[in-house]
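Only one protein chain is missing from this complex, and each of the others stays in its spot.
For subunit A:
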Amino acid sequence: MLSALIWIPILGVALLGFWPSPIADNRTRRLALIVAGVALLWTIILASRFSAANVGPQFLENLPWIEPLGLSYKLSLDGLSLPLVAINSLLTWIAIYSSDESIHRPRLYYALILLINAGVAGAFLAQNLLLFFLFYELELIPLYLLIAIWGGPRRGYAATKFLIYTAVSGILILAAFLGLTGLSGSSSFNYNPLLTQALPLGQQFLLLGALLVGFGIKIPLVPFHTWLPDAHVEASTPVSVLLAGVLLKLGTYGLLRFGLGLFPEAWAIWAPWLASWAVVSVLYGAFTAIAQKDMKQMVAYSSIAHMGYVLLACAAATPLSILGTVFQMISHGLISALLFLLVGVVYKKTGSRDLNVLRGLLNTERGLPLIGSLMVLGVMASAGIPGMVGFISEFLVFRGSFPVFPTQTLLCMVGTGLTSVYFLLLVNNTFFGRLTVPSQGTQRLGDVNLPPVQWVERTPAIALTILIFVLGLQPGWMVRWTETTTTALVVNSTVAQVSTAANGFKADSAMRVPIKAAPATRPLPNGETLRSDLSVIVPRSGSND
């Protein structure tokens, strides 16, 4: 069942790429939309069959592939990967839908987008470390080409920089996986949280360090972030949507699944430093965003700041904060996709993203009033205004992290305040005042006449806005898929630490603590425990009780 999520897009890639006769441009687009639509539909079907109460991996598929290498084709879905798979399918469809209909070389373009979709889905589903790495690398080439061929004026520079950074990230991750398997003496790369128990702490630190830098580049965390603003600025709108909405999540997912999931002991020791790193990333991203004059660059730096919250919550590793990480990934995916879509429309209509030039785009007659209104909603969501998904995710992150790292959490909350600062600057500069766009030739100031915005350009943004509100008002609809898994992740980490401390006690999968029997708890520095009491803000759905 899960394989379909990988092979449907690959089938689309094959059709688009290798169909012997020419295909009309509009048919290419339609075919890509159908393929992505089927994948999205399949994701919805999977979600409807997903058992929220089940802690273990679901829809397991396990085929031996290259046994001597320890590589097997092992896929499964749990509450952590389900939302990410869903947002991948959704944003791929939106990216294709919002692509320029007259784009040149459409067959290659849509094939590459579908290839990214397959690669990302595979990475989220893989239960084998080597398989994850293969999928992780698979999305790199198409993204490089998408920036290098359809990008802006400095696309060559940006694409190469992206390639170098992400390739280094891949090498580090591969090295960590090889090291882990080799040092633990395992013959298989299959994902197993108990793999690290026999390793001395020094080796764990080394491997975790490689993973942190590897995924830190992908997320990206300061100081490994410099590729991101360049890539965003040069990438076309749909590619930016995918990059911010989906691809960065590979980094945070990896951090959670492989960093926290495989190295709980080393993670717990480094956690305070990781939280401080998150603070640096959040504040650096936010302050740099304030200084930006390019709308896309501002949104890109805001991404860096907002991904820092995920690291903070991962470091805190309470059931609530881990739930917050998943929520933050989804919320950031939706919000940043929305913002990039809107900036894309502004750029397409005005020919500029310059905050020093653009003014008054909310003008009702000649500006972009609906796009402007959606932008106001988007930045409100990003700044964490209640009623929208950004509030829920940030609240979960801060509420979950505060008992563990109060100082770092408070400093990260400053970053939320700064979000309002830079996004108000953006909205105030470009959308209020007297309508002004860069002068085109001899055009006089008074005769600004922007081309009208078509509904096809508005619909994806409207759909994302609705989703942002729905999840903001009914977070329970997402929590119910995820909560069991994220809580178990923390419990497993705790169990793993305890069992390591018990000197040689070999835990097996039967040791997994059933969530019903033992409520998730995590010891706090002051000796208290923090329960995953989501009823504080999230209404529990019936199926969870």
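What to note about this one:
By definition in this document, a residue touches a chain if its C-beta (ideal position, glycine included) is under 8 Å from a C-beta of that chain, and two chains touch if they have at least 3 such contacts; residues count from 1.
The definition used in the following text is that contacts and distances are computed from a predicted model.
Matching "Spermidine/putrescine import ATP-binding protein PotA", "Low-affinity CO2 hydration protein CphX", "Biopolymer transporter ExbD" or "Formylmethanofuran dehydrogenase subunit A" against the UniProt entry of the left-out chain gives the name "Low-affinity CO2 hydration protein CphX".
The chain omitted from view is touched by exactly one of A:Pro20, A:Pro153, A:Gly202 or A:Pro451, namely A:Pro451. Per the touch definition above, the residue from A:Asn62, A:Thr364, A:Asn428 or A:Thr459 contacting the chain not shown is A:Thr364. Seen from subunit A, the chain kept out of the figure touches residues 360, 363-366, 432-435, 444, 446-452.
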